[in-house]
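Got a structure for you, written out below as structure tokens; questions coming shortly.
All protein chains but one are shown in place.
As written, the chain order gives the labels A, B, C and D, with residue 1 at the start of each chain.
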Amino acid sequence: MGIMKILVGFIILWPLAGFLFNGLGRNYWSKKVIAYKATGYIFASFIASIFAFIQVQNHGAVTVRYFDFINTDTVKIPFDFKVDALSSLFLLVITGVGSLIHLYSTAYMKEEAAPHYARYFSYLNLFIFSMLILVLGDNYVVMFIGWEGVGLCSYLLIGYWFTNGNYNYAAKKAFIMNRIGDLGFLLAIFWLIVKLGSVNYNEVLTATSLTKLSSTDISGITLLLFVGAMGKSAQIPLFTWLPDAMAGPTPVSALIHAATMVTAGIYMITRSNILFSHSELTQNVIAIIGISTALLAATIAIKQNDIKKVLAYSTVSQLGYMFLGLGVGAYSGAVFHVITHAFFKALLFLGAGSVIHAMHHEQDIRKMGGLKSKLPITHITFLIGCIAIAGVPPFSGFFSKDEILAAAFAKSPIYWVLGVLGAAMTAFYMFRLYTTTFLGKFRGSSDQENHLHESPLAMTLPLILLAIASALAGAIGIPEMMGGHHWLSHNLIPIVGKPIELGLSHSLEWTLMAVSVSIALLALLLAISMYKKKTDEEPTTTLGKFFYHKWHIDELYNEVIVEPLNRFAGFLKNVIEKQIIDGAVNGTGKLVQYSARKVRLVQNGQVGYYILFMVAGIILLFMIWFNDISILLFFNKLTKN
Amino acid sequence: MNIVEILFYALSVFAIVCAIMVLISKNPIHSVLWLILVFFAISGHYILLNAQFLAIVNIIVYAGAIMVLFLFVIMLINVKKDSEPQKQLFVKLIGVIAGGSFLTLSISLVKQAMPLVGKTVPLKEGTIGLIHPLGKALFNDYVVPFEISSVLFLSAMVGAVLIGKK
Amino acid sequence: MMLVSFLFLPVLAAILLLFIKNNKTAQWTAIFFSGLTLLVALQMLYTPMIDFNITWLPNLNTRFILHADGLSKILILLNAISFPAIFMATANNDYKNRNVFLSLLLFTQAGLMGVFLAGDALLFYFFWELALIPVYFLCSIWGGEKRVAVTFKFFIYTFLGSLLMLAGILFLNAHTGDHSFLISSFIHANLTGGQQVTAFALFFMAFAIKMPLFPLHTWQPDAYEQSPTAVTMVLSAVMVKMGLYGVIRWLMPLFPVAFMAHTHVVVILSVIGILYASFIAIRQDDIKRLIAYSSIAHIGLMNAALFTHTQIAIQGALIQLFSHGINVLGLWIVADMIEQQTGTRSMQQMGGLAKKQPTLAILLVGFALANIALPLTNSFAGEFLMFTGLFQFNPWMAACAGVSVVLAAIYTLNMVQKVAYGAISEKINTMHSPNKGAQAVLIILLIIVFVTGVYPQPLFSLTADTLQELFVK
Amino acid sequence: MPIQYYIYFCLALFSIGVVGVLTRRNAIIVFMCIELMLNAVNLLLVAFSKMYNGLAVQNGVANTAGIDAQIFVFFIMVVAAAEVSIGLAIIVMMYRNTHSIDINFLNRLKN
Partner (left out) sequence: MNAIIVSTLLGVIMMFCSWGIKSQQVQKNIALIGLFILIIANLAQSSGWYVVDYDTKGMLTYSIFGLYANTLLFALTFIYVWINGEEIAKINNTSADFYSLFFFILCGISVLTSFDNLLMLFLGIEILSIPLYILTGADKKNMFSNEAALKYFLMGSFSTGILLLGITFIYGATGSFHLTAPVVSISTGFAQEQILLSTGLILLFAAMNFKVSAAPFHFWTPDVYDGAPTVFTSFMATIAKAAGFIAFINVFNTQYKALGYSWTLLLTFVILSTLLVGNIIAVFQRSVKRMLAYSSIAQAGFMLFALYGKSEISNESILLYAVVYSIATIGIFAVLVKMKENSFEAFNGLGKAHPLLAFATTVFLFSLAGIPLTGGFFAKYYMLSALLKAGAGLWLVLVAVVFAAISIYYYFKIIQAMYFTAGVPAINPLPNQYKYQLLTLAILLLVLGVFPNLLLNYLYF
């Protein structure tokens, strides 16, 4: 307990310290200091994470409490952190990949002026900090704190080059889409508090609490949680922000897509698996949305020409896989894919960054080609990444993807078929990207060609390390069928329970595996052969255009949601507010003035009339006196009604 | 029907006719004269009611002083017969309707007033209208208002002077 | 006696200021006295308060009672923080007759203090008006070009509301056992259900106009836009809290039956208001109007929370009273600094603040984040609890109101984007180095934002007794 | 003589006065009509006075009952005289300035 308190403190506070240090001192430190401190803090956090991990391995899960966040008569939300198998694993990935990305960034962002450099690193540190809070939190509220925190950081980082309007737009879009998801998450939390009076994992995620919830409750809560996950992990329909998030510096993309942010949704669902397992409905929804997202994004990725866009859609697609895994109950498979994906996607993004760096911020792959010789390290590492993501054994992607596909098959063969299709497309577009970028002839300007150079060590070192990890990470989850031990799923038993028996024979599994791998390989080879010589020009077929334009989803959203809402808001502002509500208020004033203008004419200056009115008044008084009973009755009726 | 009652009716009709004449005569001087006749009729009523003091005062004050004052003023400012433009007909009509409805209203009220049923006014009888009891009452019970009414005259005097001064 | 000093100090300063013609001296006098008030307020947090209770008008049976519980304290603290902050932040603004300006502001402060302290209905009404009248002059003299008409509308609108409340007070007074105005005897007035509803309606109108609650809000954006920003700050940071305070202090205990009977109506109205204001905020180009509508939305949420009558939501609302004040104060100060230096409020003409004035931009972003209740900013805890209570009350309401979380993000980020980001616009380029005092204030406020955001517990403990009072009985 | 007859008669005179006030434009005549109204009231008061006196005499209570009304009439006359003096003074003053006593022209002050 004691040591863990210190460790968790270290893990969390180092990035925070980095944020404050760089954020507040942005005008004072040199770039060198900034870089060292920022990277160093994350690295220190990584070291602490390793110790924490070992501690958990040796002594089991620990909850650490610092103070009460909210402590009232009705609800208690402590600022608790839980270090267990799941979170410690995520800690390693986040801080590990994170520190590599920091290291990479020190070189990548060299051209920035010192204050902005500091700003960049402070955001980055804050990002890590938020993500750590997210995974460490021992209740949903603390998780939500991190959850929103990463949303904020993504906003800040995507809009890092704030003078560019489009980038800001992308940043805003990311934040708002996330917020929509967050709303779902929040509602789920409210629901939990209202029903259970607590949001602590150890009180919510227990069998007793399940008895207090009706099936509607569970479905509702899990669906809302899933909405949260949708936003953060870019699932249909909230995925459009992620490709746009490419507006940020490339290392940021790597951070968002690999180590942090998008994995939050998977983490959360895995964390709450007890609830999710109890709702058939939610699971189906998750699986369907997951696989649809996987396919949708893959089709779009095939037609993109921006190196980062391809990778971005690939991320969306891979996330879809993970959700498929979650939907079919393969929680450890999903986590496994998160980890392997973290490695190879970080690798790919950083590799892409290296390419872009070399190409002087040229991102269109049609203007690249033949970079193999110019950027050897980048090339090799990138290739490893591509192979890993394509699911070619024995690289890491193969194992994780296969685990999900096997579980999907067990649930429904259709999932599997679609999953394999997606895997094939993944292999295709990744190698389309690889081929167009690294093979063939250089297609850029001569000026760019002259300046092509391999990136400095600070950038290549992370590439190399990540490439090694991408290649070997599969080792933590080699299935027993292959003679492995599947350390990961064993490790996660306390959180997700024993893996479900799939009920598939070994031979069937082998067959499935073989089929998927061979289809992926076919697609891979097809891509290489197709793009060895030529590049994609503007698509001509209808379908091609449709994919190229990302299924027109942005336009669709714009037409169906954004514009009508905008018009609605305009209607409220200009018609309802100005004319009806304010009009009623001003109208009352005008009415008084109008009646003043009219009534005063009675006072016409003629004594004769005045006396006439007086006589009439007297007669009126008499009338009232005669009819007092009926008037009284009338009033009584009025007041009664 | 005895003579007193005949006198009552005659005076009443006379007074009302004269009053109407006050309204309809074009010449203001004629109006004044008609009004004086009304006052005389009313004084006649006072005498019928044996309120001799008031009858005399009425003639002296109203017919004698006040109406003469009116005549004076009319002559002073020399209002010609036709100098008063007539009000529009409908204004007159409304005036008559208003007055008429006031009359019918109050008469109908009086008709329904139960306590008045059977009450009569003794004519030619009673001593309270004579100077002696009135004087006694005035200087015993009513001395305070009597004195206070002097204030009224004072203020009227001051006022008349204030306004009348050039 | 300490409670009296909250009234005494501002009034003393206000009177003193009338005789200080020198701008600088006036400024420092105001800051000094309001700072003193703040010190007393801070001291108060840790001291049990003794009621101040003397007779006032014996034949009306009304007493001069000042009473402070957690609710009062938190609002007094907000009030005490706001004024020195406002004085500091607007020190460089060019107000003619500054001493009168400051004096009137201090009168307003005294009025507000009185509202939050009064334990007697008539006294409450008195202070309620006293807070309003100086504002009428402040806005009409020092406001924007349409100031007279707009302020007049504002004044007549709120005055009508408070007159209705006066009618309610009279009505209650006629029904109390001892014909007094004490809250306690009001609570024990023998009212039938129908009478409760009537009196409730009368009080509520006043509060709803003050908050303001949709659809009685149209005075507010205009007034905020046209007022001098120092006054806008007072209005939106502290004054709108009067309505919410009234709901907690008066409506809830006085008319339990009527209150419970109307929870749904009011909550629905509030939720409509939240969404309505949020939508309109999205379309605003004027930065002050944007903040105004955003404020309507936030206040609507607080009101909805109060009317759920769930302990959890009211707890949230209690601390949100404070947090919202701080946030909105920060936003106004930033908006004011921009307006003062660029002479425009149109966000279309802004942009590039982050490049020109990075510190200011950071502060703006900080308050913007607090405005959208990002976790670890002060609004989060409050809004979280309020939404929870709302959910408990009715999940659909919570869901509808929850949409405002997204909408808030949209309009707030729109504002940040238009003001801070992008290329440096012509107007922003004219900005020179910012007012150091204002920046210091902003930094302090931002620190409060984050400290109470990370550790809101002190605020919870401060208001615990009010909650006890409301729910344990 | 039944008291009602007096009341009807006096009300008729009073109403004629009212009609006069309403229909005439000459300020002096209007004023005269007001005097007519006062006279009607006077007569009515005297009639009531006699009525109460008669009742008292019948009951043998006191023979000065009803005298207060006659005193009242006396005061009304007094006041009327004072009023007339003021009224005529005002009319004359008016005439001096405008050379008219038509009340229809009294309409500078309106609305």
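The rule we apply is simple: a contact is a pair of C-beta atoms (placed from the backbone, for glycine too) under 8 Å apart; a residue touches a chain by one contact, two chains touch by 3 or more.
Quick caveat, the model's predicted, so the values are computed rather than measured.
K.L.:
Could you run through the displayed chains and say which ones the absent chain touches?
P.N.:
Computed over the complete complex, the missing chain touches A, B, C, D.
K.L.:
Since one chain isn't shown, list which residues of chain D touch it in the complete complex.
P.N.:
3, 7, 14, 17, 21, 27, 30-31, 34, 37-38, 40-41, 44-45, 48, 51-52, 65-66, 68-69, 71-72, 75-76, 79, 82-83, 86-87, 90-91, 93-94, 97-98, 103, 106, 108-110
K.L.:
Provide the residue numbers of chain A that touch the chain removed from this figure.
P.N.:
589, 592-593, 595-597, 599-600, 603, 605, 607, 609-611, 613-614, 616-618, 620-622, 624-626, 628-629, 631-632, 639
K.L.:
On chain B, what residues meet the omitted chain?
P.N.:
106, 109-110, 112-116, 140-145, 148-152, 154-156, 158-159, 161-163
We take it that only the chains that are shown with their structure count from here on.
K.L.:
Tally the contacting C-beta pairs at the A-D interface and at the B-D interface, and name the larger one.
P.N.:
B-D
K.L.:
Measuring centre to centre with CA averages, how many angstrom lie between chain A and chain D?
P.N.:
Inter-chain centre distance comes to 96 Å.
K.L.:
Which whole number of Å gives the spacing of the CA centres of chain B and chain D?
P.N.:
Between these chains, centre-to-centre, one finds 5 Å.
K.L.:
Determine the centre-to-centre distance between chain C and chain D, using the mean Cα coordinates as centres, and give it in whole Å.
P.N.:
66
K.L.:
What parts of chain B, by residue number, touch at least two of the other chains?
P.N.:
87, 91, 94-95, 98-99, 102
K.L.:
For chain C, which residues are shared contacts with two or more other chains?
P.N.:
Not one residue of chain C touches more than one other chain, so the list is empty.
K.L.:
So in the complex, which bits of chain D are touching chain B?
P.N.:
The contact residues of chain D facing chain B are 1-9, 11-20, 22-26, 28-29, 31-33, 35-36, 39, 42-43, 46-47, 49-51, 53-55, 57, 63-68, 70-71, 73-75, 77-86, 88-93, 95, 101-102, 104.
K.L.:
Would you pull the chain B residues touching chain A in the complex into a rising list?
P.N.:
Listed in rising order, the residues of chain B that touch chain A are 87, 91, 94-95, 98-99, 101-102, 105, 109.
K.L.:
Under the touch definition given earlier, write down the residues of chain C that touch chain A in their complex.
P.N.:
It is residues 153, 157, 215, 217-219, 276, 279-280, 282-284, 310-312, 315, 352, 354-355, 358, 369, 374-376, 380-381, 384-385, 387-388, 390-392, 395, 398-399, 402-403, 405-406, 409-410, 413-414, 417, 420-423, 454-457, 460, 464, 467 of chain C that touch chain A.
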